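Single-structure report; data block below.
Yeah, one chain of the complex is gone here, protein chain that is, but the others are all in their spots.
The letters A, B, C and D name the chains in turn, as written, and every chain counts its residues from 1.
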Amino acid sequence: MRIARVIGTATATAKAAGLSGHKLLIVDVQDARGKVIEPSLVAVDTVGAGRGDLCLMVQGSSARIPAGAAGLPVDATLIAVIDTVSV
Amino acid sequence: MRIARVIGTATATAKAAGLSGHKLLIVDVQDARGKVIEPSLVAVDTVGAGRGDLCLMVQGSSARIPAGAAGLPVDATLIAVIDTVSV
Amino acid sequence: MRIARVIGTATATAKAAGLSGHKLLIVDVQDARGKVIEPSLVAVDTVGAGRGDLCLMVQGSSARIPAGAAGLPVDATLIAVIDTVSV
Amino acid sequence: MRIARVIGTATATAKAAGLSGHKLLIVDVQDARGKVIEPSLVAVDTVGAGRGDLCLMVQGSSARIPAGAAGLPVDATLIAVIDTVSV
Partner (left out) sequence: MRIARVIGTATATAKAAGLSGHKLLIVDVQDARGKVIEPSLVAVDTVGAGRGDLCLMVQGSSARIPAGAAGLPVDATLIAVIDTVSV
């Protein structure tokens, strides 16, 4: 998984049926000290994450495993809001 | 998912049977501010996207989930036309 | 998918049973203008591609979807010979 | 798989149900000589790994194969504590 900061949102009218009702959150992948490693991925949320939150993001086929994302055409899902990072 | 700008098309006569009738769109992956991050991927379309559109692209096994892409030998599918990006 | 130029071949005597009878093509991933992005992947062919051809390559689990690649231990398969790229 | 050094931990109260009871370990991917290649991935542990340990990490759908990670929404799992690296 990756550490991901929610930096914004995207909206779309024309979209796959399964995406209706799901927020499309724009996130930056960060390292443990807050440096951006990979910018501007788009993830769906399953844990009530919002702009500014530091989250845990799962990618690939595992993005379809969490409750709330099963069967969706997604490859990136937020699965936790991170409280603390200790390195 | 990634933010992807449709920049062109590819055509092919000799191709896997499942690709017949599907547009092959060439896209650049962009960050939220429009900078190209990864150039020239090829995606199939399930939402009526065309050249110039800013889209949401899903990759990997999830590219085979959207209606219209089920069972196709594809690893990148456009699943939304983005209206707004807010960061 | 990626735009891939076939630049050579590899041969192997000791190999997984499923690979027998399949050409191992060495390809360079290119952008839409012909610049090499990622060199020297190895793909199997399902469309009669040969050295010098510009092809469409699918990766990941989807590489096992095309007829001719089902069940093979492969993560990269050529699924089209590209006629034209328009950007 | 990748060689991964455990450098810290993350905690989360709001998280996918399956993650409860699993440590979230922050790891740096290293080469065989100890140079960091990719920083700050987050993996779950199935072998009793702790901070400072050099581990073997599996990614993608295979991260859900080890006993202890089956069915979890994870894309990175520690599957061994490395005793020796010989190059």
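Throughout what follows, a residue touches a chain if its C-beta (ideal position, glycine included) is under 8 Å from a C-beta of that chain, and two chains touch if they have at least 3 such contacts.
For clarity, every value in this text was computed on a predicted model and none was experimentally measured.
Mapped onto subunit D, the footprint of the missing chain covers residues 1-3, 30-33, 37, 46-48, 56, 58-63, 65-67, 69, 77, 79-87. Interface residues of subunit C with the unshown chain, by the touch rule above, are 7-19, 24, 26, 39-43, 60-61, 63-64, 71-76.
Basically, only the chains that are shown with their structure count from here on.
Computed from the mean C-alpha positions, the centre of subunit C lies at a distance of 32 Å from the centre of subunit D.
Multi-chain contact residues, meaning those touching two or more other chains, occur in subunit C at positions 61.
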